[in-house]
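Our next item is subunit A:
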Amino acid sequence: MELVAQLLGNEGARMVVGLIAVIALVSVNALFLIWMERKVAAHMQLRPGPMEVGPHGAIQTVADAIKLMGKELITPAEVDKPIFWLAPIVIFLPVLLSFLVIPFSSTWIIKDMNVGILLILAFSTLSVLSILMAGWSSNNKYAVFGAIRSVAQNVAYEIPLLVTVMSIILMVGSFKLTDIVAAQSGVWFVAVQPLAFILFIICATAETNRAPFDIPEAESELVAGFHTEYTGMRFALFFLAEYTNMFIAAAVATVLFLGGWQGPILPGVVWFLLKVYAVIFLLMWFRWTFPRLRFDQLITFAWKILIPLAFVNLLITALVLKLR
Partner candidate 1 sequence: MLKDNLIKALAPLNLEKVAEGDYAKTGYHLEVAALPAQLPDVAQAMLAAGCFLESFTAVDLNEAFDLVYHFASFDELCRTAVHLPLGKKKGMPTISHIYPGADWYEREVFDLFGIHFFNHPNLKRLLLPEDADFHPLLKDFGASQGND
Partner candidate 2 sequence: MIELLGIEEKTYTLNLGPQHPSTHGVLRVLLEMDGEFIIKAEPVIGYGHRGHEHMAENRNYTQFLPNLARVDYLHALAYNQCYCMAVEKLLDLKVPERAEYIRVITCELNRLTSHLLWFGAYLMDLGAFTPFLYCFDDREHLLDLLDGLTGSRLTYCFFRFGGVPVDIDADFVAGCRAFVSRLRSRWDDYHNLVTKNVIFIHRTRDVGIITRDQCIKYGITGPNLRGSGIPYDIRKSEPYSAYPEFDFEIPIGSNGDIYDRYIVRLAEMEQSLRIIEQACNKLPDGPIMAEKVPKRIKPPVGEVYQAVETARGEFGMYIVSQGDVKPYRIKLRTPSFANMSIFPEMAQDNLVADLVANLGSIDVVIPEIDR
């Protein structure tokens, strides 16, 4: 036991153990989230959802995953091969690395960097690159459409997201995620900054390409968007990344607004995960309720409403902090 503790004290060992744990968490979490999504959707839609594979379909997604591993990997003749192969991996790496700085509890954190929040935001921007790679290399018009839309959307929503996060950082005075959580020991920021919370959730939904902002893969318009040409495991990686992105977005929301691991009685990790899944449930609820926005409306919404609102929020925050 002491050895383990010693090992965990060591920076390098901590990173290795952490990464292994993260990879395990990512896969299990994605499998669980997909199952949860299907169950949530089903129960909102007056049907039972997966039932037959395992109790209440609990291992349905495991079956799906095994099946996808066994599928043929088609590389269409006209694609740009290296980029086509690289894209699913590139989308996965930044997602994985974002876990480095997420504080699951006051001690459960792989590396507590003093620029933690910036790291996550920087990495989340990278995923749009891989979507562009995937769409462009597929040599499929629908995929290119999806990719181009995705870039425009991500650029537009990154700005209000950053500005919203800035108002929290102004209040705390630190980029460190643990500091931000610690600052919420009394009142959660969601109570202090309700507008920022709403803006953040909207932007996070758009950043993770979830409905009603799922323009890059709008099923009824673009077939399957940027991953139209992907088969088997490569497609599964995109799926995995989408759900992991959702987890990260929810985790950041929890850290910034919902007090992170803080809560009575239960251990911090449990509180943290509970809050994360609650936010994820909210995102799922959006998806199964709203119709999709049109592309130009989406961009207009970001530039004309979200960005001004985010700046106003930042200004007010700064003023209040100055006058206090």
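Some notes on this structure:
Just so we're on the same page, a residue touches a chain if its C-beta (ideal position, glycine included) is under 8 Å from a C-beta of that chain, and two chains touch if they have at least 3 such contacts; residues count from 1.
Selection rule, in plain terms: all candidates are chains of the complex that A comes from, given by their letters.
Predicted, not measured: the structure shown is a model, and the values here were computed from it.
Only one option in 1 or 2 touches subunit A in this complex, and it is number 2. Against candidate 2, in their complex, subunit A makes its touches with residues 41, 44-47, 141, 145, 211-212, 214, 218-223, 288-297.
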